[in-house]
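Accompanying notes for the structure given below.
Every protein chain but one is kept in place in this view of the complex.
Order of writing sets the labels: A and B. Residues in every chain begin at 1.
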Amino acid sequence: MRHSIALTIGPASFRIGSAWPAPIAQLAHLYRAYPTPPEGIADFTVRLEPSKPWRRHIRPSIHITGDHGLADAAPMALAHGLLAAEMGMNLQMALGWRRHLLLHASCVEKDGRALVMTGESGSGKSTLAAQLGERGWRLMGDEFALLDLHSGQIFAFPRLISLKNAAISVMEAEAAPDRFGPLLRATAKGDIRHLSPRADAVARMAEGAMPALLLFPRYGFAPEIRTVGQGEVFMRLTQASTNYTALGEPGFTALTRFVQTVPAHAIDFPSGEDAIALVEQLWAEAR
Amino acid sequence: MTVPTRYRAAPATDLIVRALDDITLIYHRPSSQTHMVASPVPEILDALRTTPLTAPLPEREGPGVGSERSEPPAHATQTPAQILTTLSTHFDLGDPATARPVIAAHLEEMVALGLIHRA
Partner (left out) sequence: MTATLLVQTLRDPASAARLSAPDWNALIAAARAERLIGTLAYRLEHAEVPAPVRPILADARTEAVREARQALWEADRARAALAPLNIPVVLLKGTAYAAAHLSPAQGRFIGDLDILVPRAALDAVEAALIAAGWEWVKPDPYDDAYYRQWMHELPPLIHRDRDRMIDVHHSILPLTARPKPDAAALLTDSIPISEGSLKGLRILSPTDRICHAAAHMLADGDLSGGLRNLWDIHCLLTDLAPSEDLPTRTAHHGLTAPVAQAQRLARHLYAPHEKPAPLPLQDRLIAKRLLATNAWGQETQKPLRMGYYLRSHALRMPPMMLARHLVTKWRKGHRG
């Protein structure tokens, strides 16, 4: 491939090849504080290829693939190349990672203990984690939390935070401009802007933390806290995991232990400030 | 009269059973599948798994009782009627005429999943 970069995010490393220079240059800028793969050997290969041979120059169109790919993945515009690269890395993790149970969840850490938040896209979990990450918590990830199969610790996967629509201006008010990627207008998920995690989140990305609280946030409702039964927690977490089935028995053992030991609540909130207040309240109670 | 089907539990090493606060999880090793089950499925499994090979069975129907075999299976086999009797010592199952087809249906579902076997 003509253009490439190699980087390590948490326990996983990637080499990303691209037919075009722009996505690689953007990655190089936003991931500037991240290490390269150990000994130069990456866990996964990601490729950003022209969707048809002639689509490298004429109306460039990116096909995302790599070691693991989806046959029916929709091609993307070159202007959204950074998003394509991020999706390519997510795809490798979702389909290929086996060293942890992968939970589709955001995660922050304080005093060596982790708060895990999971929910559908639009639930506010990503924005909430991004905000907490600027307010005294360590951001461990806005998309995946990695549950260790043996120790029960959560490990970080702090890739770029993917801010969508209204969350973009919320975070523009909190973080320095040089941590932001280009504004990507009119993607399949609306407007998207990527944000580099804070330096401490990157420097400490290899540190695990025992999970202390699990939340199911829901944005846009009157404030409410509900306890969630273990059966429902188990079911929702298997649905939120891309590799639960693939891990087999170790995944079952790790997830049942998580469900039996970590208190879980569903929280509804009408605004980001309400959410932060609810989280701090539940966090204090969980101690 | 037809001989009733007999059932026995899958080998203990095939299953991991974890009771959560509201439901029971069963991990089935040969299929790598997780099953979330509620009563009376865990109890049926218990009834089949805890029957010692030499225990006197409540009724004797037809051949094939575990203790008579040259190579006994890991668990004794039971008929649906025997399982119903065991369950009714722990549960109020209501009218046996209603309970019987329900238990029979559960048993066949459990066979299809590999949690128990037809003897």
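Everything below uses one rule, namely that a residue touches a chain if its C-beta (ideal position, glycine included) is under 8 Å from a C-beta of that chain, and two chains touch if they have at least 3 such contacts.
Note that the structure is predicted; figures quoted are calculated from it, not measured.
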Exercise for the section: In the full assembly, spell out which visible chains the left-out chain is touching. Expected result: A, B
Fill in the blank from the handout: Across the whole complex, the chain not displayed is touched by chain B residues 29-33, 112, 114
Completion exercise
Touch rule applied to chain A and the missing chain gives residues 1, 13, 15, 17, 37-43, 45, 47, 49, 66-68, 98-99, 246, 248
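Just so it is clear, only the chains that are shown with their structure count from here on.
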Practice task
Averaging only over C-alpha atoms, locate the centres of chain A and chain B and give their separation in whole Å.
Solution key: 44
Exercise for the section: Could you pull out which chain B residues touch chain A in their complex? Expected result: 16, 18, 20-23, 25, 27, 29, 32, 34, 36
Exercise for the section: Spell out the residues on chain A that touch chain B in their complex, using ranges where they run on. Expected result: 229-232, 234-235, 238, 245, 248-249, 252-253, 256, 259-260
